[in-house]
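First the structure, which I've put down as structure tokens, then a few questions once you've had a look.
Note that one protein chain of the assembly has been removed; the remaining protein chains are unaltered in position.
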Amino acid sequence: MPANWWTRSRRYFLYVVREFTALPLALWLLWLLVEIKRAGDGPARYSPHGSAAFVVFSVIVLLFALYHSFTFLTLAGTIIHLRFIDRPVPASLIVLSQFALWAVASGVIAFVLIWFGR
Amino acid sequence: MIRRQALLHLLYWFAFAQGGVIAAVLIPVHVLIQGILGPLGVVPVVDRHYDTWVRVLGNPLVKLYLLVLIAVPFFHFAHRLRYLLVDLGVPAAKGAPAQAVFYGGAVLVTLVTIWVLLTTVPISFG
Partner (left out) sequence: MPDKKVTIQATRFDPDRDEKPRLQSYEIPFSDESMVVLDALNYIKSHVDGSLSYRWSCRMGICGSCGMMVNGTPKLTCNAFLRDYWPRPVVVEPLNNFPLIRDLVIDMDDFMHKLKSIKPWIIRKQEIPLGGGEHRQTNDQIDEFRQFSECINCMLCYAACPVYGLNNEFLGPAATALARRYNLDSRDQGLTQRLPVIADTEGVWECSFVGECSVVCPKGVDPAKAIQQTKLDTTMRFVLPFGTRE
């Protein structure tokens, strides 16, 4: 099979994009680790990342992150099969509850990051 | 009875799935707030000032949370990137050495994260 098989159809291509999301997300988490490490620099020398290039990088990572969240939570709905009072729970309901969990978690984290930043 | 070699793949997949959920649910909001809105000055964010960042980083619950946020997804990334290499025509990524490099890399990130979290800001309950 030729190594460029994934360029033959849109769905194959989107699959490879989905798998590729791992790379930008990994780089961003490594940045977060560095940001934590820099807190050890002391009050005088500490300065958070904030260049335009970093913001652009984060915007690109965010697009990949959203694509990962969207695909992963959607596909997880087709995998998980739960039964409630002897009836299978519809996949759409499972997907919906996962997106709800994502929304709630995002809200809580955003609140903590901003509230304690004042 | 599943062969021991196959059990390893079971564990890889289990870690991959856990990491995928953590990454899907937690990462986007961090990127949005800490990577975009914070640097642009739209909202105040904990890591923009030394005092607020250190105060939060000292909390043991925050340390535990950050360990989960950073370390667990790396098992997901390791798995995906290894399979992606196979997909792109690198069969060597299937072998035991590649497995050691990728999942070992995730273990290494976990250890480094623990080290950074424990040594950077001392634990405080303030």
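Note that the chains are named A and B in the order they appear, and that numbering of residues resets to 1 at the start of each chain.
As a working rule, contacts are C-beta pairs under 8 Å (C-beta built on N, C-alpha and C of every residue); 3 or more make two chains touch, one makes a residue touch a chain.
Treat the numbers as computed from the prediction; the structure is a model and nothing was measured.
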Contact partner of the left-out chain, one of A:15, A:46, A:70 or A:99: A:15
Hidden-chain contact residue, picked from the options B:43, B:68 or B:86: B:86
Chain not shown, touching residues in chain A: 1, 5-6, 8-9, 11-12, 15, 19, 75, 78-81, 86-88
In chain B, positions touching the absent partner: 1-3, 5-7, 9-10, 12-14, 17, 83, 86-87, 89, 91, 94
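Note that only the chains that are shown with their structure count from here on.
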Chain B residues within the chain A interface of the complex: 20-21, 23-36, 38-40, 43-57, 66, 69-70, 73-74, 76-77, 80-81, 83-84, 87-89, 109, 112-113, 116-117, 119-121
Footprint of chain B on chain A - complex, ascending: 2-3, 6, 16, 19-23, 25-26, 28-33, 35-37, 39-40, 42-43, 46, 48-51, 54-55, 57-59, 61-62, 65-66, 68-69, 72-73, 76, 101-102, 105-106, 109-110, 112-114, 116-118
